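A quick write-up on the structure given underneath.
All protein chains of the complex are present and in place, except for one that has been dropped.
Letters are used for the chains, namely A and B, taken in the order the chains are written, and counting of residues starts over at 1 for each.
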Amino acid sequence: MSDAVGAGGVPMALAAVMAGAGALLVLRSLLRAPPAGESRSIAAHAKAAGLLAMMIAYVLAAPMLGYPLAIGLFAAAVAAYGGARLGWRVAAFGAGVAAFGWLGFVKLLGVAFPVGTIFGG
Amino acid sequence: MIGRRLALSAALLPLLPTAPLRAQMRYPVNPVTLITHSSPGGGSDVFLRELIKHLQPVMGVSFAVENVRGGSGATAVARVARSAPNGGTFYATTPTYIQTSYLSRPEVRWDGLDPMAIVFLDPEVIYTRSQSSFRTLKEAMDAAKANPGRQRWGAANPASLERIAMERLNRLTGARAAVVSHEGGADLMVGVLNGTYDVGIGEIQEVKAQLEAGRIRLLGVLTESRLPEFPDLPTAKEQGLDLVVTKFRGLAGPKGIPDDIAAMWEQALRTVLASPAYRDVYTKEALVPVMLGREQARRFTAQAAEDIGAALREMGVIR
Partner (left out) sequence: MDHIASALGGWTVPAAFAGCLWGIFGGALPGISPSIAMALLLPFTYGMEPVTAIVLLASVYVGAEYGGSIPAILIRTPGTNASAATTIDGYEMARQGKAGEALGISLVSGLVGGLFGLAVLVLATEPLAEVALAFTPMAYFSLAILGLSVIASLSGGSLLKGVIAACLGLLVATIGSDPVSGVPRFTFGSPDLLGGVRPILIMVGLFAVSEMLVQIGEPAWGKAEKRDTRLKLPSFGMQRRLFRAQAIGCGIGTFEGVTPGAGGTVAAFMAYNEAKRWSKQPEEFGKGSPEGVAAPESANNVVTATALVPLLSLGIPGSNSAAILLGGFLIHGLQPGPMLFEKAPEVVAGLYWGLLLANIAMLLLGLVILTPALWLVNRPKPYLIAAILALVLSGVFAIEQSFFDVGIVLTAGVVGYLLRLAGVPTLPLVLGVVLGFMVESNYRRSLVISFGDHWVFLQDPVSLILLSLAALLTAWSLWREFGRKT
């Protein structure tokens, strides 16, 4: 019913090629210094990790808070995290993102974003 | 859920030339939402939109069609299963939701919904290109039997009823033909047209364009009896091959819908299927009306699920 290669054939072949190329790379790096990728400070990595955490928090919170509130909070938080001065500007920005998102995606495109369980959705 | 608003307004368009709603029953819920996992313009979507045009005057309520894509139907099924069993929400069923239940672990399997009705069967045809020397299915299969391990047949998605049918045909004839899967009928049409495949299988809708242009020839239809649209096309059964494909279209709702609602649907669908206006439409699309009410639909669906499960196991798609 199925061919000689089978469902597992190609993934295994790919894994083999990757393993081979990876081994060659390791060998090469042992023999001489490899061309460096981007080198960044720990602080930069930590900052990126924090941003990732915020995105994950949005995904987890959105069903509960509802899309407009969640995306507004997210946007304000990220802007502040990125260095914007805290104050009315950041809050207005968050509100603006929430409004734009709601108008554009929920009203105009008609996509069913979560209303939020705290609002009875 | 592409725009409840858009869908509702589109559904209401046919009502604008204000014909009085001659309701023949008092349906308790208004509006009624029909959910499909196909995208707008897709098979189920077009089917539903056409159906509701004729259902609205009969049932006296307005309908909305919602496209809930994702998870190969799983999202749509789960949505309907969770809805209130008051006759306000239904899912447009095709074999896909059964297949998805076997191929993955969806939140709600096919048996989490209660079939309400089976309305149509999509007939499948076996065809070849017009340059081919085969004139009937029998000729093609005889040639395959005489030369086992030589022919190549095109089929659609590997888990589809079309492929199951071709594999079954392979076994019936002992042809040991190569059955090659594709992404749906359009893809494999190219293969039939350029001669890569000796025969292909597809729905009438899919092959119509080429048929009218004279580029392909129908060899046989995989139904119990001949299609009214094609009275000269013999069935596979008539040609000695016991092969019938039941690609159904129906409606299913959440469990617990009261009997009187089920009865109203049966009556409404019967009326609609008998109406000349709708009959014109579905005959042109070569759909076979089959009107099964709730009890029969339940048995039919359970049988279909069993058949599909057995076929998938036989083909080694699932364990």
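What we mean here is this: contacts are C-beta pairs under 8 Å (C-beta built on N, C-alpha and C of every residue); 3 or more make two chains touch, one makes a residue touch a chain.
Just so it is clear, the structure is predicted and the values come from calculations on it, not from any experiment.
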| item | value |
| --- | --- |
| Chains in view that touch the one left out, judged over the entire complex | A, B |
| Chain not shown: contacting residue from B:25, B:46 or B:172 | B:46 |
| Contact set of chain A toward the excluded chain (per top definition) | 1-11, 14-15, 17-18, 21-22, 24-25, 28, 34-38, 40-41, 43-48, 50-52, 55-56, 58-59, 62-63, 67, 71, 74-84, 93, 97, 101, 105, 109-113 |
| Interface with the undisplayed chain - residues on chain B | 1-3, 6-7, 9-10, 13, 39-42, 45-46, 49, 67-75, 100, 103-107, 149, 152, 157-159, 163, 178-183, 186-187, 189-191, 193-194, 196, 208-210, 212-213, 215, 312, 315-318 |
